[in-house]
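Reading through the C-alpha cells given below for one structure.
Here the complex is missing one protein chain, while the rest keep their positions.
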Amino acid sequence: MPHSPEDKKRILTRVRRIRGQTEALERALEKGDACIAILQQIAAVRGAANGLMAEMMEIHLKDELVAGETTEDQRAARMAEVAHLIRSYLK
Amino acid sequence: MPHSPEDKKRILTRVRRIRGQTEALERALEKGDACIAILQQIAAVRGAANGLMAEMMEIHLKDELVAGETTEDQRAARMAEVAHLIRSYLK
Amino acid sequence: MPHSPEDKKRILTRVRRIRGQTEALERALEKGDACIAILQQIAAVRGAANGLMAEMMEIHLKDELVAGETTEDQRAARMAEVAHLIRSYLK
Partner (left out) sequence: MPHSPEDKKRILTRVRRIRGQTEALERALEKGDACIAILQQIAAVRGAANGLMAEMMEIHLKDELVAGETTEDQRAARMAEVAHLIRSYLK
C-alpha cells in the first residue's frame, strides 16, 4: 500500500467515492431513471476509476523508484514488476 | 433505464460487482496489502467500469434506435442525444 | 465507407492528420528530440485515433440505424454487427 499516510488517505478517499457512486447508480436503476442519466453516471464511475489508477500508479512509482537510497539494480527489479501493469492498463 | 427486465438485471449485477470490488479494495488498503496487489485490483475495477459502460451503451442503442416502429426523424433525435456521450467516453 | 461525401471527407481529413503526426514523430525521433516532447506527440496521436474512432462510430450508427426506412429486424441485424466493436473498443 502507499508508504505515506497522506497518500493512503487520498487513495482511500477515491475508492470510497467510487463506492458511493455505485450505490447511487443502484438507486437510480431501481427507481427507473432515464438511460441517458444512467449512462452519464456510469461515465463518471469510469472517469473516477481512471483517476484512481493514475494516482496509485504515480504513488507506486514514487515509493519504489524515487524514494530512498537505492541501487540501479534494485530499481531495475522494481521497474520490471510495474512494466507489465503499464502495458496492460493502456489497452 | 433499460427497457427489458433482463437487461436491467444484467446492468444491476455489473454495478453490484463494482461495489463489491471497491469494498474489497478498502479492506486491502486498510490491512496494508502490497502496492502491486492494490494496483491489480484497481485495474480490475477499471475493466469492470469499461464493461459496464459498453453493455449499457449497447442496451441504450438497442432500446432507442433498433426497437419498435420508429421514423427516421425520431431516430435522428435520439441519436443526437447519444452522440456526445460516444465522443466523451472515447477520450 | 461513410454514405455522405461530407462524412467521408471529414474521416479522410482525420486519417491524413494522423499520418502527418506520425511523420512528424519520425522526424523528431531521428533528430533526437527530448523524451518528454516525444511522449507528448505520442499522446496527441492517441487522442487523434480516439477522436477518429468516435466520429466513424457515430457516422456508422447514423448510416445504419438512423437513415432511411428500415424495419426493426433490419436494424437488429445491423446492431449485432456493430455490438462487438463497441465492446472491443471500450477495453
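By written order: A, B and C. Residues from 1 in each chain.
Heads up, the rule we're going with is that contacts are C-beta pairs under 8 Å (C-beta built on N, C-alpha and C of every residue); 3 or more make two chains touch, one makes a residue touch a chain.
Everything numeric here is computed off the predicted structure, so don't read it as measured data.
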| query | Which displayed chains make contact with the chain that has been left out? | reply | A, C
| remark: Had the left-out chain been drawn, it would touch subunit C at residues 1-2, 8, 11-12, 15-16, 18-19, 22-23, 25-26, 28-30, 32-36, 38-40, 42-43, 45-46, 49-50, 52-53, 56-57, 59-60, 63-64, 81-82, 85, 88-89
| task | Over the whole complex, note the residues of subunit A touching the chain we left out. | result | 47, 50-51, 53-55, 57-58, 61-62, 65-69, 72, 75-76, 79, 83, 86-87, 89-91
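One rule holds for everything that comes next: only the chains that are shown with their structure count from here on.
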| query | Any idea if subunit B and subunit C meet via the same residues, over half in common, or different ones? | reply | same
| Roughly how many whole angstrom separate the Cα centroids of subunit A and subunit C? | 27
| Can you give the whole-Å distance between the Cα centres of subunit A and subunit B? | 17
| query | Can you give the whole-Å distance between the Cα centres of subunit B and subunit C? | reply | 22
| task | Identify all positions of subunit A at which a residue touches two or more other chains, and write them in rising order. | result | none
